[in-house]
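A single protein chain has been removed from this complex, and every other one stays in its place.
Chain IDs A and B follow the sequence of writing; residue 1 opens each chain.
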Amino acid sequence: MNAMLKSILSTEFGFAILRVMTPLLLPALGVAISGLSGATNIALEGIMLVSAFTGVMISAFTKSLILALLGGIASGIGLAALLGYFHLNLKADIILAAIALNMLAEGVTVFFLFMFTGDKGTTSSLKSLIFPALHFPLIQNIPVLGAIVSGHNVLVYGALLAVFLYWLITFKTPLGLRIRAVGQNPDAAESVGINVNRTRMWALMLSGFFGALGGLYLAMGYVSWFSPRMTAGRGWIGIAAASLGGNLPLGTFLSSLLFGVVNALANYLAPLRVPSEFIQMIPYLATAVALTIYSIQAMRKRRRRI
Amino acid sequence: MEKFVLRYFNLIRAVIAVVIGIVISVFLIYLVSKDPGFSLQQFLLGPILSRSRFSNVIETASPIILCGLAIAVAFQARQFNVGAEGALYLGAAVGTAFAVSTHMPAFLHIPLVLLVAAGVGAMWGMIPGILKAKWKASELVASLMLNYVAYYLGLYLINFHFRDKQAGYLASYQLPRTAWLAQFIPDTRMHWGILISLAMALLVYLFLYHTTSGYEIRMTGFNEHFARFGGINVFKVVVLCQLILGLLAGIGGMTEVMGIHRRFLWQSQGHPGYGWDGVVVAIIGRNHPLLIIAASFFLAYLRVGGQVLNLMSDVPAEMVTVIQSIIILLITAEAFLSQWRYRIMVRQAARQEVAV
Partner (left out) sequence: MEMILEARGILMVYPNGVVANRGASLEVQKNSIHAVVGENGAGKSTLMKVLFGMLQPQEGEIFFKGRKVQLRSPHEAIRLGIGMVHQHLMLASDLTVAENMVLGVEPRWGQLFLDTRKAQEITERVSKEYGLPVPADRKIKDLPIGVRQRVEIMKALYRNAELLILDEPTSVLTPQEGDVLFATLRQLKEHGKTIIFISHKLKEVKQIADRVTVMRDARVITTKEAGELTEHDIAYLMVGREISFERVPPPASVGETLLSVQGLSYVNEESMRVLNNVSFDVRAGEILGLAGVEGNGQTELVRILTGLLPAASGRITIKGRMVNGLSPRGIRETNTAHIPEDRMEDGAAAEASLQENVIVDRYYKSGFSRGLRLLWSSIFRHTQELIGRFNILAPSPRASVASLSGGNIQKVVVARELSSDPEVIIASQPTRGIDVGSEELVHNLLKEARDRGKAIFLTSADLDEILKLSNRILVIYNGELVVHFPNTAQLTGKDLGPFMLGVQREEAVSGKVRP
């Protein structure tokens, strides 16, 4: 028990939090920006899958990280754009279309996985690349903080930068203003000549961008291969995180951090002699509980004022 | 002719979506396979080329129908609960545990086991419903998370307490014969579960369109404000429809175990996936129980075709997942082909002008 507590309060745990948080934060940002525009993207699960797969494949065949990065991002944006096309142009219900695209992504990735590797398990037979880790010489010598903050995969820092980017876009650019306006009153935006659909498409493509970074990190940083359904529900958890954070930059970051802490904690509970199934359940249970608590609070706040 | 198109427009659209899906499957097969002609034949005709394969289609359709009904009931009230997968998994797991631990004659055992599975499923499906009704928590996210939780709970239950160590693979004890749903056609696995599915479809149809509760569910789906305004207890509706979802899904999972596998063995391969198939057929069937039957047979046909394809050629079965996603994508696209319909309507309006 003591040993377990000690390991939890160690810098390894702090390091693990950032590592685990990244593939939750990025899809959450994706959900958030689309949510601001009034067309919430719940296909982040699928977007992460296709970008992870694309990144791995391109890096394996071209041995180029840059191409993998670009390809992964393009595929993520592409899937998001497809969602946009079906919802905005063809008037499909965005939830149903997103469910369809998630299914499509799952099927397509396994289909081509088999085609290229003859294996339905993983791509480890291919030598795909991973993104490098960054060590900051000055920072890494700071006690405690250094071990937590330095040495992460570049995409982990990318995720933190993404939060800043998200804030910048939303509050300091005309596009961000339009996205917010479209989300609050699409008729108003339309009446001043803003193309609501085009703005929402931009928001969706941005969400595809953020999600793609998440997928790339998963298969080229968190681990170094692609396997079917490897996102394991992180796209869904991202929805909860964005909603808890009010779709705002700081809020989304904090809720993703919370989920990151809880999920990282799960890996340290082995000494408790609990069956692994219960440990694996933790991320999902925690999300459901957080969602419930958040909703109760929101309802209480409304009632208290009356 | 044009009047016909206008009246049955949605149906025609669905058929066209299916046709496009098939065309894409042909394209994919040609892309991937070394012997596309053969592969295509296996895919499209495989399911009807033998008695066992054809029966396979019907067997596969059985749990899909139940899950489709489950999802449809919730979707009719605009509750986006996708928890059929979790309810069926946990319901079947607990049902198996019960079946394996109790002894009684078949005429009692079968209904009781189904009851347990339905009850557990109902309670599980109800959770997102209560969270939504009481605190407005998203039933979509809650049910998604609970699907995973149900999976691990079910796994734990079977692996730790009911695992058959003598079986060569990860599975539960075999169900006692008194809990089996008999297979009544030799050389096939066709079991009474399919009749249960069809009966349930009829019941759900009557429920949704001819009872007061069904009416409440549908009105809530059309316009929640209107339902509340008119006096309908929307809280009750939100909880009830998701409870029914879990109940039907639980039965769906259990009939599979009792009729086909006779053990709980969904451990290593993960979810059976019927819950998500349910979403697919609910969308294709526009949440209508009778259309869902047709959609389920269609999907089952594709599935079996995909399995045959996988077995006999070099095309992976995931192709079916790709096709079904494209089909439902096209079906949910309300504006798909709407230009065509619009042009017809304008022409009709112009003709009226002339007549006047």
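The definition used in the following text is that contacts are C-beta pairs under 8 Å (C-beta built on N, C-alpha and C of every residue); 3 or more make two chains touch, one makes a residue touch a chain.
Keep in mind the model is a prediction, meaning the values are calculated, not measured.
Asker: Consider the whole complex, including the chain that is not shown, and state which of A:D93, A:E190 or A:E277 touches that chain.
Answerer: Per the contact definition at the top, the residue touching the missing chain is A:E190.
Asker: Quick one: say which of A:K6, A:K63 or A:R302 touches the chain that got left out.
Answerer: A:R302
Asker: Of the listed residues A:H87, A:R180 or A:R200, which contacts the missing chain in the full complex?
Answerer: Counting the whole complex, the residue in contact with the absent chain is A:R180.
Asker: Determine which one of B:S52, B:T102, B:Q183 or B:S213 touches the chain that has been left out.
Answerer: Result: among the candidates, B:S213 touches the missing chain.
Asker: Which chain A residues touch the hidden chain?
Answerer: The missing chain touches chain A at positions 172-174, 176-178, 180-181, 184-185, 187-195, 302, 305-306.
Asker: Name, in rising order, the residues on chain B that touch the hidden chain in the full complex.
Answerer: Its contact residues with the unshown chain are 210-213, 215, 218-219, 222-223, 225-233, 338, 342, 345-346, 348-349, 353.
FYI, only the chains that are shown with their structure count from here on.
Asker: Under the stated contact criterion, what part of chain B meets chain A in this complex?
Answerer: Residues of chain B touching chain A: 28, 32, 80, 82, 131, 134-138, 140-142, 144-146, 148-149, 152-153, 155-156, 159-160, 270, 276, 279-280, 283, 316, 318-322, 324-326, 328-329, 332-336, 338.
Asker: Inside the complex, what are the residues of chain A that reach chain B?
Answerer: Listed in rising order, the residues are 42, 86, 89-93, 95-97, 99-101, 103-104, 106-108, 110-111, 114-115, 120, 229, 233, 236-237, 239-240, 243, 275, 277-278, 280-281, 283-285, 287-288, 291-292, 294-296, 298-299.
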